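Some notes on the structure that comes next.
A protein chain is absent from this complex, but the other protein chains hold their places.
== chain A ==
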């Protein structure tokens, strides 16, 4: 089977992936090492063209899972393929095929105008000049970057910076976009801009999107499929309808909170 065939079948194929951290506790003479399973065992298949949202309480293991998918954290167990590659072994090759945004961090050049970071992606991903220019113009318009392209990144607001990071992750037209909390800390207008942009990207270009969020609005606006992660395992994987159907009387927030509580009650 070639890589291309594999990619066509599944964008993400995770079987039983998990990650343990070893942490040292206590002061020197009584220092003990303890193994913390941040992610116990996750099965997740994402097909091309899907938008999947990962929900889960703080510390559930969402970010750790995204790190494994993008190749910056190697799994302790399980097997994993993303865009046809084993992420931690082929990290730099995978980087050409996917776009990644970690909402809490920035990949932009802090001291330089936003434009400098965006223009660099052309060389970084070896995008032909004309194609890059076209996409740059398009993304600049859709995400309304025009007014602050010349502003140093450290002077941008959170929402402006997030749109900049999103653009930087998309200029090479990746088939898979991985977003860890892309709407964290944004106001309602910025959230709406980003949501409608992502929906359009998925609809018109068929980009597969995998995102984590604590905002149920993101899920309702964007996703047909929801994966709830709790204590490092998948607690629910299915359609939004399926999630609602678990407790038809109450709203979606109550259902999700119930899922988190179920998890907490488990031994």
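Assume a contact is a pair of C-beta atoms (placed from the backbone, for glycine too) under 8 Å apart; a residue touches a chain by one contact, two chains touch by 3 or more; residues count from 1.
Criterion: contacts and distances are computed from a predicted model.
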The complex's invisible chain, by UniProt name, from "Carbon monoxide dehydrogenase small chain", "Electron transfer flavoprotein subunit beta", "ABC-2 family transporter protein" or "Spermidine/putrescine transport system permease protein": "ABC-2 family transporter protein"
Candidate in contact with the missing chain, chosen from A:25, A:111 or A:204: A:111
Contacting the left-out chain in the complete assembly, out of A:15, A:72, A:142 or A:158: A:72
Missing-partner contacts on chain A, residue numbers: 21, 63, 67, 70-74, 88, 91-93, 95-96, 100, 102, 104-107, 109, 111-112, 116, 119-120, 123-126
